[in-house]
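The complex is shown incomplete by one protein chain, all other protein chains being positioned as in the whole.
Labels for the chains are A and B, by order of writing; each one numbers its residues from 1.
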Amino acid sequence: MGSNMAEAHPVGFQWVMEAKARGAKVIHVDPRFTRTSALADRHVALRAGTDIAFLGGVIHHILSHGLDFREYVRAYTNAPFLLNERYQDTEDLDGLFSGYDPHTASYDPSSWAYESTAARERPGHRAKEQAAPYRHGAGGPAVEDSADGIAADPTLQHPRCVYQVLKRHFARYTPQMVERICGVPREVFLEVCRAWTENSGRERTAALVYSVGWTQHSTGAQYIRAGSIIQLLLGNIGRPGGGVYALRGHASIQGSTDIPTLFNLLPGYLPMPDATHEDLAAYLDGVRRPGQKGFWGNADAYAVSLLKEYWGQAATAENDYCFGHLPRIDGDHGTYRTAMDMVDGKVFGYFLLGQNPAVGSAHGRLQRLGMANLDWLVVRDLNMIESATFWKDAPEIETGEIVTERCRTEVFFFPAASHVEKSGTFTQTQRMLQWRDQAVEPSGDQRSELWFFYHLGRLVKERLAGSTDERDRPVLDLAWDYATEGDEPSAADVLRRINGIDLATGRAVGGYTELKADGSTACGCWIYSGVYADEVNQARRRTSRFEQGPYEAEWGWTWPLNRRVLYNRASADPQGRPWSERKALVWWDAERGEWTGHDTPDFEKHKPPDYRPPEGASGPEALGGDDAFIMMADGKAWLFAPTGLTDGPLPTHYEPHESPVRNLLYGQQANPTRKVYGRRDNPSNPAPPEAHGEVFPFVFTASRLTEHHTAGGMSRQLPYLSELQPELFVEVSPELAAERGLRHLDWAHVVTSRAAVEARVVVTDRLAPLRVEGRTVHQVWMPYHWGPTGLAAGDVVNDLIGVVVEPNVLIQESKVLTCDIRPGRRPRGPALLEYVQGYRRRAGITPLTGTRVMTAGDGDGHGPAHTEPDRPEDSP
Amino acid sequence: MGVKRWVGAWPVYRQLTGADRLGRGRAVQSRRSAGLGPRTADADRVADSVCPYCAVGCAQRVYVKDERVVQIEGNPDSPVSRGRLCPKGSASKQLVTGPQRERKVRYRPPYATEWQDLDLDVAMEMVADRVLDARRRGWQDTDASGRPLRRTLGFAGLGGATLDNEENYLIKKLFTALGAIQIENQARI
């Protein structure tokens, strides 16, 4: 679901085909029939943006028929734990959970806590602004005193136990409701339920695959939560053939999250400190609560070792290891916020490093207008891209919004070295680091990012040398002494320092369990610790698959500690025996007193299954022998999230920000905590209960083609790829084509309140209308790879999309919006602006549209609006 | 059929002349054809690499002859990809050797209508100056309640999902030391 694996990850799809050849059933749930559907046993068309209703229906099916893997659920999830009495569900509050504040559009999650664990009042505003939940990427958020035992009902009967709360929460997600919301006929839906449940359990497992078809929604994190709940109920986590696979779309996008180039994270999912963190101790308290179980208990060792790697000898126990050198965040500093700040003149300079936001980010026009308002822009890429040339060929040149001679942005284009012209590691989608050897030297001015930033750091340090300004201390103290080969810094040396060094011996550490909080180790990213164990670049290993076992542990290196399946302790029962011989992965070898198996056990090697922690223990020591989820604060997988999410402890179906229909489940129409940026240059199409949605009657969704890569910077300029998909097109069903008078291969244009984009029409049976609550809903699809330049040029599809972001991770909702489509080409020049303005006028759109996010109860569209502070140029 | 088996099937294959009465085979084979072999066999070296497009992480072998990339193809040893590549991965040689590659720094001064040339070292010095200037102008010592922020909002960055871990590490480290917090990448998109 939410993944077009055959098209976006073709080589990964070979394993699906192999499973299918061995008898696995493949089901593809997707708005369109894609190349993935063509090879599946069953395609299920659903309305874009309704996956939680569908998944909630599956959860309802499992719970109402008692189809969960009960022993697994009881042992490894928080199903038995009791919630406190203050918790109120969406069932009670018309689609809201307890703790909602309409003025900040955020939750105080304290009422979601377990009955027996402390929970203080915590306004949710700050967490939302900082995408706090994103920081829990490698494990769970904090739960205080979890090690002392949490009140539970192992019979799962108590009305306040998680299992029963879950059952009640999803009670109305019936097959009939799924049909009415998603447009999926109930028989088809039930077939999926049967296939999923019948292929899960002791002897069988089912895998779930998603991609950005799930993340790019205003409820994206909860999509994945919903899938995870199903997989946990069915016992499909931590077991061979099970799991939830996030298929990521860039060579090292996993790596750039682990070692983040993200505003709210430090390496290894340590949070960026915020303004409330007075010192290291206060910061660490926010990462792991006192008395908490699990490996986040050692966060002090991870954080201090990072500070030692950053600031070397300057970092001492006396100065809190230079914790004060870290800048603090205090709100949303995400990429879309930054783009708007550029438009507003608050940002002066911008580095683009292998990214092309003029084409690839939502609301391309906003991106380009932002860049046109900078003092300077540095673009580093392999090829010339639209984000470097916007000052002469952006669509806004034609409309007159950007005038080259009046655009002051100073632009530096630096040619980048390609993947064969430098050494280093990518982390692929299954957390595997693979080292690349340099094949050839780059030519001309082409350089690696490693070269660029190493020398930029050197130049900056030179300029600040001798400064007594306290602001410059972090730069002057910065450990920047990486080994070099010629003038190129050694990537191997950087990787070795990411791995971690024992400062006493100067040797690479063997793994994160060797890290210390006393300043005696330095480590750039604790979860990557072990990648240079034994002074060997483990990511460079290339033992042929013909020469090793089925889990191929000697090819590359997978974090953490070369474990291929996370939480694989759950592949054995509480006593440490495989749930079945067929599905054995790791198990307890009582004779040798250790965990063993096909994979590296994701558990302390010598901790027996019957281990019970001593009183007062915390951290790893507090994990019992059956606490399989070792990163979680209670050792259990969370069906219900008592803390850590900004938009609710359970997934709830909300309509997308722009939707043609009213939410059939609750008065609350859309995610009540989604982040809207109500401003004139970021208009929304109206959605119920607002009026005039009929101006944009169709559902729009966009995605990739096999033949191109994201914003096209690595494909649209290549003849061999461009000839395969030479032109932008828009796919419509024959029914919609008839309704709107669209002819195959003729031109048409798609319109939203942001833009109108033209493309050639492709009429295809691969799209079909759906019946949603008695009316017919048409969906329109476009690939988004095109831009104004390259061998294959076309309009920028992302110009159609506005900026509304999910509150946990601040990712935009770009997989579903509403639109109109008309035959013929779009107007050109200034007439285009007038044309789109006409649509806004007809739909009654103002900066307020879509910003009254609370519609539950009697709010019904009259709650507080969430707009940006007025700016002079906003006045009509 | 795997390469290994295929080679194994004909370890000592050789060609002998035979009857070709219709002149359609051995008899008409040109000298060029008779001398053909894979150009990868003449490579000076082969570098182990990884495809730069999506995140499946398909292993590539990069064949180099006279310091030029002459072929990029899948590495059959990989347990991830088993030697296979999609169309994008298969186009990797064009990606790295094609004429679309920029080789020189390009510079567009404010209000200019065309690119200009700029020396790489000069460009680096200019960027370093601008970074410090923007840092200073966007600096914030404290928030409204006087709590330390120690940061700048003067410049921002976007990118990393196509870069190496080691590169992202240095970028984040340098930005953080400079007090620059607005660093983002495709993972947010």
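Definition applied: a contact is a pair of C-beta atoms (placed from the backbone, for glycine too) under 8 Å apart; a residue touches a chain by one contact, two chains touch by 3 or more.
In this section, contacts and distances are computed from a predicted model.
Visitor: Determine which name in "Ferredoxin", "ATP synthase epsilon chain", "ATP-binding protein" or "4-hydroxy-2-oxovalerate aldolase" the UniProt entry assigns to the undisplayed chain of the complex.
Guide: When "Ferredoxin", "ATP synthase epsilon chain", "ATP-binding protein" or "4-hydroxy-2-oxovalerate aldolase" are compared with UniProt, the left-out chain turns out to be "Ferredoxin".
Visitor: Out of A:Lys392, A:Arg766, A:Arg822 or A:Arg840, which residue would touch the omitted chain in the full complex?
Guide: Missing-chain contact among the listed residues: A:Arg766.
Visitor: Can you tell me which of A:Asp300, A:Glu421 or A:Glu707 touches the chain that was removed from the display?
Guide: The single option touching the absent chain is A:Glu707.
Visitor: Kindly state which of the options A:Leu433, A:Cys523 or A:Ala737 is in contact with the chain not pictured.
Guide: Counting the whole complex, the residue in contact with the absent chain is A:Ala737.
Visitor: Just to verify: which one of A:Ser64, A:Thr155, A:Gln176 or A:Thr776 makes contact with the chain not shown?
Guide: Checking each option in A:Ser64, A:Thr155, A:Gln176 or A:Thr776, the one touching the absent chain turns out to be A:Thr776.
Visitor: Could you tell which one of A:Leu724, A:Leu833, A:Leu848 or A:Ala865 touches the chain left off the display?
Guide: In the complete complex, the chain left out is touched by residue A:Leu724.
Visitor: Against the chain that's been left off, what residues of chain A make contact? List them.
Guide: Residues 6-7, 10-11, 13-14, 17, 21, 33, 35-45, 183, 185, 187-188, 191, 705-707, 719-727, 729, 733-735, 737-738, 743-745, 760, 762-766, 768-771, 776, 791-792 of chain A touch the chain that is not shown.
Visitor: Which parts of chain B are in contact with the chain that was left out?
Guide: Residues touching the hidden chain, for chain B, are 1-3, 6-7, 9-10, 13-33, 36-41, 71-74, 76, 83-91, 93-94.
One rule holds in what follows: only the chains that are shown with their structure count from here on.
Visitor: Express in whole angstrom the distance between the two chain centres, defined as the mean CA positions of chain A and chain B.
Guide: 24
Visitor: In the complex of these two chains, what residues of chain B are touching chain A?
Guide: 4, 45, 47-59, 62, 64, 67-69, 72, 75, 77-82, 84-92, 94-96, 98, 100-111, 113-115, 118, 120, 123-134, 137-139, 141, 143, 145, 147-174, 176-189
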